[in-house]
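Before I ask anything, here is the structure I am working with.
Here the complex is missing one protein chain, while the rest keep their positions.
A, B and C label the chains in the order they appear, each numbered from 1.
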Amino acid sequence: MKQENLIDAVRDSSGVNPRKCMKCGKCTATCPAFEAMEYHPHQFVDMVERGKIEQLMQSKGIWNCLSCFACVERCPRNVKPAQLIEAVRLAVIRQQGMNHLKPEQIPELLNPDLPQQAITSAFRKYRK
Amino acid sequence: MQVNGEFKPKIVAFCCNWCSYAGADLAGNNRLNYPAEVKIIRIPCSCRLNPMFILRAFQRGADGVILCGCHPGDCHYTTGNYYARRRMTLLFSMLDYLGIERERTRVEWVSAAEGAKFAATMNDFVQTVTKLGENRRLEDLRCKK
Amino acid sequence: MMHRIGVFVCWCGSNIAATVDVKRVAEELGKQPGVVFATDYQYMCSQSGQELIQSAIKEHALTGVVICSCSPQMHETTFRRTVSKAGLNPYMLEIANIREQCSWIHKDKETGTEKAIVLGRAAIAKVQLNAPLKAGETPVTKRALVIGGGIAGIQTALDIAEAGYPVDIVESQPTIGGKMAQLDKTFPTLDCAACILTPRMVDANQQENITIYAYSEVEAVTGFVGNFHAKIRRKARYVDETKCTGCGLCTEKCPQKNVPNEFNLGMDHRRAVYIPFAQAVPKIATIDANYCKMLQEGKCGVCSKICAAGAIDYKQQDTFVEQDYGAIVVATGFRPISMEKFDEYAYSQSPDVVTSLEFERLMNAAGPTSGTLLRPSDGTHPKTLVFVQCVGSRCSDDGRGKPYCSKICCMYTAKHAMLCREKYPDTDVYVFYIDVRAPGKNFDEFYRRAAEEYGVHYIKGQVGKIVPEDGKLKVQASDLLANEQLHIDADMVILAAAIEPNPTARSLATMLTTPMDTNDFFTEAHPKLRPVESATAGIFLSGTCQGPKDIPETVSQASACAAKVMGLLHKDRLVGNPCIAQPDELMCNGCSSCEKVCPYGAITYADKEFRTFEGMKVRRVAQVNPAVCQGCGACTVACPSGAMDLKGFSNRQIMAEVDAICK
Partner (left out) sequence: MQEVKQKAIELLQSGKVQRVLGWKTGEFFYDLTPAVFETVEEIKKDFVFSPFCGANLSKYLIAESRKEGKIAAFLKPCDSYSFVQLLKEHRIVRENVHVVGVQCNGMCDIEAIKAQGVKGVTAVRQEGETLVCETLYGEKSVPYAAALSERCKTCKSKKIVLFDELLGENGEDDPDCGRFDLVSKLEAMTAEERFAFWQQELSRCIRCNACRNVCPACSCEKCVFDNDTLGTANKAAANSFEEQNFHIIRAFHVAGRCTDCGECSRVCPQHIPLHLLNRKFIKDTNELYGEYQAGADLETRPPLVDFTQDDCEPSVVYTRGGNGK
């Protein structure tokens, strides 16, 4: 995906306007996964604003966000950093493209022991 | 009006006394050009503009009418332009509904400091109306005589 | 009647004459119906130009004058005076703007001349319909009402009173002084708040032009600029003000000891009968009816027994004062917002998390700890203090905080941190900030001193959360510049709570028909040019009721406000703008549309009797108060029947201009 499309995709799917951020750092201060993330929530917001999405997508730290939503809860500007992180994760998954499940593959993979959720997320990976 | 075979529209510009009329003066102070087809009528506030005045202008042969007032929030009388905004929105929508060219009417907010904006707005408006040509749908034929 | 109109075309040197053929304009306009005289002259605004106009008025018996010249914004007043001196009504003049809106924007002389003729024609068409106008006059009551007795109200009242006008201060609390009385020191000079405030309070009390109605509220206001009428409720103190000497004996003997002391923000207790603080003005005891055993249960009466002056009166009732005023000053002030919604800062969980105003009291010699900084939870000396700025300020619209910057927090936090380090050098003081905003005189120097000389640790980053644990406050924050997370075990945390307008301001605004913004701050008449007047004539704004302010700014605004009030009270009569709305009662439906759009509350209704085909009938008709109407014309368009018209810009006049231009 092209760079601009990527920025739009992240902004659209997260519904977040990173420009609302006043860089107070409360999200980072509040983050329980601080040590495990190379880019901290406030930096994350800043990087989305500057369009450094690819750099974020390569970051390992995005997978360490616990989605505890403490940053969303406490942000004074209603920016919702956790939703941005989720949007970047989604962008990574979608980019992997080829590893999506195809609908016709599903029946053979179905296994009574498979948790319901796994099937749902397998579908979620499938992109139109 | 046809001048030497060229169409020159008649434009009436209603300007509020506090912002836009002063903005027009500033355009003059800075010697910014805009067509002479624009004639300004001073009103105390954009909220003084009665839709009847606009229709009257069209009836009498105006080709375009523009209202300029203080920016919303800056009204000298605090709330006048908010009412003007609603009135003009509804009136323009009605004119459009009747099939009258919607580009013949316009509202612009011009502050006393925006001489350049005033001139640019007038240039643009005159150009738009010139393209539309003579107002035939709204004029009252009797007034032509 | 056809007017006899004179047209005067100005060259303005070459300013007009270069692109407008002034001779031709005068000649063409001279042919217009009603025009009996037309001429041109080099400078109409000059002495000789004005004399030319005046002599023409007399010679040709002119009843209307059109001057084609520069913008009316330049010389309308000048020329009104000119024609007026020649015996013409000043409103029988119209100006055609052929300089700013003609000669200066067109290069081609033919074009300029043609346009100037059209503009002149429009002015002639308008002046044909002009009528002599006379501004209405109303007398001014030379007395001001100041609502709110904080530093803003006191300063405004003192300035007005010293200029010789009587002023009444209405204060809802038992004493004047407001929030400043609760402060310890003031930035950036670190002088003690009480030392500078209390003399002003005493001055206000002793100034013979000032009447203080403490423990009182404004109940109703009617009228308009120069002629307000207010009803003031004087709440029952159960103490006779004329007898109480303020000895304070009752406040020591009252057996009801467990009343939360609001002056110390509930951090200690007072009695049911109390004087808020030692320097209270007026120094009169007040019985708190919610806690007094005598008033609640009918038994006790201790205070009454020991009061040598016999001032206690359990049967006292609220009384009312009614008074006329020429001007009203709003000085209702602010309060810190509630911290209850900020759970992450543990304000409700730990007494050691305090707001800055509470911290002021904890540092104050007259406060609950007599000025020794002690942890509220266990009375120990705190070693590590964390200040959190911007709590509830600059928040987006999530209902927890306020969208604006509270303006004073950066500086008082620097002050607190500095005082703390000075008094207790063994403390570690951290200030967590987003930006430090210090744009006042000596402000940045002050803040830098806190960091450089007093070793206050300034850390960029908002605190994330605070957890009380084992007698400590675990502060989790991040240092955004160092890009590291911090965990501090603090003994006390001080929250710089956002400030909001006094909650009574909204109902007051409604009472005064004065506009407010969405945050309930009063809106000034113009953000730059009229900062201390409200949009409602005769209502003035002093202090933080208009927006967050520190003390120096509040005091300067208070004095500015006083100057505006004095300017108003100095006049014996108010001359209004004659270009105001006027209803035609015969056409008025009484439908209230005009009243709804009037920003000044200038329109009222009266039932009047009219002769009809079916005999006399009573109808509701609109009335415009000429002293209040500012002439915007909103009502004229709201009126469906066209009964409401605007003098000087009447429907017919504007339509005549339209016709002349479109001809």
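The definition used in the following text is that contacts are C-beta pairs under 8 Å (C-beta built on N, C-alpha and C of every residue); 3 or more make two chains touch, one makes a residue touch a chain.
Here the structure is a predicted model, which means the values were calculated and not measured.
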| item | value |
| --- | --- |
| Interface partners of the hidden chain - shown chains only, full complex considered | B, C |
| Touch residues of chain C, complete complex, unshown partner | 518, 586-593, 596-597, 605, 614, 617-620, 638, 640-643, 651-652, 655-656 |
| For chain B, the residues touching the chain missing from this view | 51-52, 55, 58-59, 72-73, 79, 82-83, 85-103, 105-107, 137-142 |
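Criterion: only the chains that are shown with their structure count from here on.
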| item | value |
| --- | --- |
| Chain contact topology (line, ring, star, complete or other) | line |
| Among all chain pairs, the one with the most C-beta contacts | B-C |
| CA centroid of chain B to CA centroid of chain C, Å | 35 |
| Centre-to-centre distance between chain C and chain A (centres being mean Cα positions), rounded to whole Å | 48 |
| Residues of chain B engaged with two or more neighbouring chains | none |
| Contact set on chain B toward chain C in their complex | 10, 12, 21-22, 24-29, 31-34, 36, 39-45, 47-53, 56-57, 60-62, 76-80, 83, 87, 119, 143 |
| Residues of chain A touching chain C in the complex | 20, 22-31, 34-35, 40, 42-43, 70, 73-74, 76-78 |
| Complex interface listing, chain C residues touching chain A | 344, 390, 394-398, 400-401, 434, 460-465, 476-478, 480, 483, 485 |
